[in-house]
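Structure below; questions to follow.
For this view, one protein chain was removed and the others were kept in their places.
Chains here go by letter, A and B, matching the order in which they are written, and residues are numbered from 1 within each.
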Amino acid sequence: MLEIEIDGKALQVEEGSTVIEAAHKAGTYIPHFCYHKKLSIAANCRMCLVQVEKAPKPLPACATPVTNGMKVFTHSEMAVKAQKGVMEFLLINHPLDCPICDQGGECQLQDLSVGYGASGARFQEEKRVVLNKNLGPLVSTDMTRCINCTRCIRFTQEIAGYMEMGQAFRGDRAEVMPFVEKTVDSEISGNIIDLCPVGALTSKPFRFSARSWELSRRKSVAPHDGLGSNLIVQTKLDRVMRVLPLENEDINECWLSDKDRYSYEGLNSTERLTKPMVKQGGKWQEAEWNVALDYVAHALRDVAKTHGAAAVGALVSPHATLEEMALAGKLVRGIGSDNIDFRLRQSDFSLDGKRSGAPWLGMKIAEINQLDRVLLVGSFLRKEQPLLAQRLRQAARRGSKINVIHAADEDLLVKLAAKAIVPPSQLPALLAQVVKAASELKQQACDLTVAVSAPAKAIAASLVEGSNAGILLGNFAEQHPQAGTLQVLAQQLARVLGAKCGVLGAAANSVGGYVAKALPQADGLNAARLVAEPRRAYVLLNVEPELDCADPRAALAAVKAADTVVVLSPFKSAAALEYADVMLPVSPFTETSGSFVSTEGRVQSFQAVAKPLGETRPGWKVLRVLGTLLELDGFGYESSEDVRNEILGGTPEFVAGLDNGAAATASPAAAAGALERVADVPLYFADALVRRAPSLQKTKDAAVPAARMNAVTLAKLGIAAGDPVRVKQGDGAAVLAAQLDAALPDGCVRVAAAHAATANLGAMFGQITVERA
Amino acid sequence: MAIIDAINATLTAGWKGDAGWNLKEYEARGGYQSLKRILTGDKLTPDQVIAEVKLSVLRGRGGAGFPTGLKWSFMPKAAPVKYLVCNTDEGEPGTFKDRDLLAYDPHSVIEGMIIAGYAVGAVAGYNYIHGEIFELYERFEAALAEARAAGYLGQNILGSGFNFDLFAHHGWGAYICGEESALLESIEGKKGQPRYKPPFPASVGLYGKPTTINNTETFAAVPLVFRMGGQAYLELGKPNNGGSKLFSVSGHVNKPGNYEVPLGTPFAKLLEMAGGMRNGRKLKGVIPGGSSSPVIPADMIMDCTMDYDSIAKAGSMLGSGAVIVMDETVCMVQALERLSWFYYEESCGQCTPCREGTGWLYKIIHRIEHGEGRPEDLDLLLELGGNIAGRTICALGDAAVMPIQGMLKHFRSEFEYHIEHKKCLVPREVQKAGSTFHTRMMAGAAC
Partner (left out) sequence: MLSQESLSRIDREIAKYPADQKQSACMAALRIAQEEKGWLAKEAIEDVAAVLEMAPMAVYEVATFYNMYDLHPVGTYKLTVCTNLPCQLSGGVHAADYLKQKLGIDFNQTTADGKFTLKEGECMGACGDAPVVIVNNVRLKSFMTPEAIDKLLAECK
């Protein structure tokens, strides 16, 4: 600890901190633009100049390390003169367009110019003009306003992992821009808007739609990936206008993925269902809530009576709230069925009944940064959990060695220590090899009988060197037909290494689903069987089976064939209009209270930030009324908090019962097929809300799926990149464009799931055929 | 070939122009003897080498005049990987000495670098060569090939067990890369934007490793220090100003060129060596140390001797030893306008005061030169200068301001005249007469 003085105030600061950090800790604000606590120090704006005793010149507080006994003056004549001088220089070429600038009211330059700017401009020359750049559908530019602080550039390099922005030219011709005609395509690109201290980079979807001071700011939690990023949702007249990150160092830090930032556009989709609807004689009719609910209660009771309660099944979205999931479970079980599941894209349920607890990240999110060795198994991480990928990048910057086992050589924008890229069917065997190799290196017994390949050996060698290793199973591994085996092997490896082991969890409530018991507890059917063994009646909570299920084709067929399909959703889709019998408008996350349990087991409850649209009602309330109408016990909740407290036994910060262990042994088996499908769930197709966010749908990540193969596979099939091809799985087929993808192993075809263009295909894994169309 | 002359030639002794740059010629004039003495003859330790350089009080020839031996002693001993860098990015207007050094005596720079590499424990060195003199980059590569073939570079140099290799890296048109940390960025394959210091290159330099950077002339003087002995080298110059120095004399003299004189030589003597004032015109002022040093008016400079202290006393800097001589045909407003344009053009663009300020300064001076000056402009220039100098990452900010301060200190009335009369004190025709090219052009037109 060092003793220093800032403006006469004595304080103790840690060695290695800078003057600006010390000052901010002491509550003394030092004006700054280029400095940002998460980015490297540039010291280029010079706004933070302060006086330091014995220094002849003012020093930049952001770049000056504290020394013992240092005396800093942030408001002395020297300091203020320097700061004012810098402010004048910043303003000379800055346009005077605050009245039409989207940043108005939340602009650091505007704020500081009030304190440090001069009243009359001494600069009477012509101002510089900088042409705008097209950064893509999410970020809008007014580059004349840019003050060259380079925060956005440093963000793309250091946090997003790829230098998409740079500063071209020099002197006052310097321009912050992407490479010629390139857009910014990072999945976390929107953060540059927050980082930009002026109005040079603003939100394209939000542009000109509201002034910052007209907006109400409410806290919420992101409903997409397992991270549970904290949000500030800004509304105007009960319409969500913008979403910003709420800083939480343990979760999203100060960042937000583009998905979490822009999916709000889907809330205002024209597909919003605003009134209950009932299909009568093949025709859809709007109905009053009580009529619709009566209809549902009758229908469910009828099916149960005629065909037995097991004829009723429920599919629940893993993005539903904890409370909705719990009440859906209670409802189904109240009727007498155990047929409910939220694990819609999972295909292997072999560990059901053998698990020691709910699968989870196996560590705190923030602990990822500390890992010194990482093995990532089966994950399109940047697209599954953009901010976790960012954390791995930070770990790597600090020297952590990252290893990968996957079916696609996805660029994580981080240097890898070792990797093994194999067809999906080979993943379990490969992981087994790593277990074997690591056991040998650690001189531990291992009963796996596999021959260890060179990549497996390299991965094991990297892992055993660590003292704080982590093994992470991605969504792809969880969706894998041998997901159970992969998990058991990962656990085994973790024991050998003394490492942490976790499952990333695809959705906002992937852990919450277990906690809420939205899955079979006894003899009920799991998600796969609910599709494979069609039910007479389905309750679909926020689910679009034709896009959300592991086998969308079978799922669609199942609901189409059912007598009664009850849809609870904020949206109506063309598909649902066909298969559903009743559609009940339930609130999206912004219009209801509820909770998500994140991948680290953290319970995060939130309130509605806007009034429900039209006659929309919160899902938990709808389910409560249904329970009552069905004369089931225990539906007398006053609030969603009541529901939550019942599930969690109070309001713990983290849920109990998290455990990745399973009483099972691994038996890696490879069913080698001719051509194997590699299916990813593209970032912006993953759930019903994001699918309806127009700006995200314009990004590169939302491109129509292609049939991607490496050069060898293409050649073997006699297909050229760009050719239209017919892709077939069983009876299902889709015509897609063939695309060269060097990141795939031989004999694999990458065809994205969760998209209308591929919904007619079968399961996400397994054999697939490709022929010229 | 520019004119090269010397009083008591040491550094330039034996130069034979383009014919004498190669290894054979260099060895014939005693080249690589110092290296042999250090590595295989007297077997000096690195510490002994540094001590000798300290004794010589060889001060850096790149501009700041920092004692070279002291700089070398800052390199951390234990670091396994260290680098050495030579700064031949000579771009300070008025300076052209390093060019001649590379043209006529590249091996002296190579020998100096090997000795320095040995002293600081570097694994490799790079010479960063100004892009505009690309032919000399090629020549330097040829010289390196000769040195490598002769066993002066590479593994186990002269059988001493010392390993060191040297490479050439070229600039491509950016004055700022003469600033040492910008130069390092540039070698790293980035744009040349100076780094914030501390940390200094001696602790975090090239590729993040401890690095010593010296000017070309500094390295070229090192073999000399060992050939003559540190004490003798020091005595060549003045106390605290060891050795002789190359002065690049340009502008209105009859014989522009490089002149090697002992530090402390009177300016008048230097002017005389340079053939005196062109066409016998009257001296108006001298920029004594490259374009960023403040101008010294005629009467003052005639009393100066050419060394760090005397020039500093006159309110300027010896800098890189670039002496720009201006006669009475010069309009100081126009001269300053051109220099201000230079700094505006060359600002790297990262610091707000420099990026925005250099342009503003230029625009004001440009207005004055073009008859649109305002009375308050001169004070504004000084005040803006005060808001730039000392507020930036590198010294380019200061460099842009100093010429203005110098001009306004000594030639303010000429600026005031410009503002008031919207034209120059020195008539255009007189200004043109100062240019030899113009005179010849007119002469050509006449016949």
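Here is the rule we use: a contact is a pair of C-beta atoms (placed from the backbone, for glycine too) under 8 Å apart; a residue touches a chain by one contact, two chains touch by 3 or more.
Just so we're clear, the structure is a prediction, and the values are computed from it rather than from any experiment.
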From B:A6, B:L23 or B:A335, residue that would touch the chain that is not displayed: B:A335
Per the touch definition above, residue among B:G31, B:P106, B:G192 or B:G319 touching the missing chain: B:G192
Identified contact with the non-displayed chain, of B:W15, B:Y32, B:W72 or B:F96: B:F96
Residue ranges of subunit A at the interface with the undisplayed chain: 162-170, 178-182
Missing-chain contacts mapped onto subunit B: 2-3, 90-96, 98-99, 126, 130-135, 167-175, 186-192, 207, 248-252, 256-258, 287, 291, 322, 324-326, 330, 335, 338-339, 342, 345-346, 348, 432, 434-438, 440-441, 444
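Please note the rule applied: only the chains that are shown with their structure count from here on.
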Between subunit B and subunit A, distance of the C-alpha-averaged centres to the nearest whole Å: 55
Subunit B residues within the subunit A interface of the complex: 174, 176, 191, 196, 198, 344-353, 355-360, 363-364, 367, 380, 386-387, 390-393
In the complex with subunit B, residue positions of subunit A that touch it: 41-47, 49, 56-58, 60, 63, 65, 81-82, 85-86, 88-90, 92-93, 122-123, 125, 128, 147-148, 150, 167, 169-174
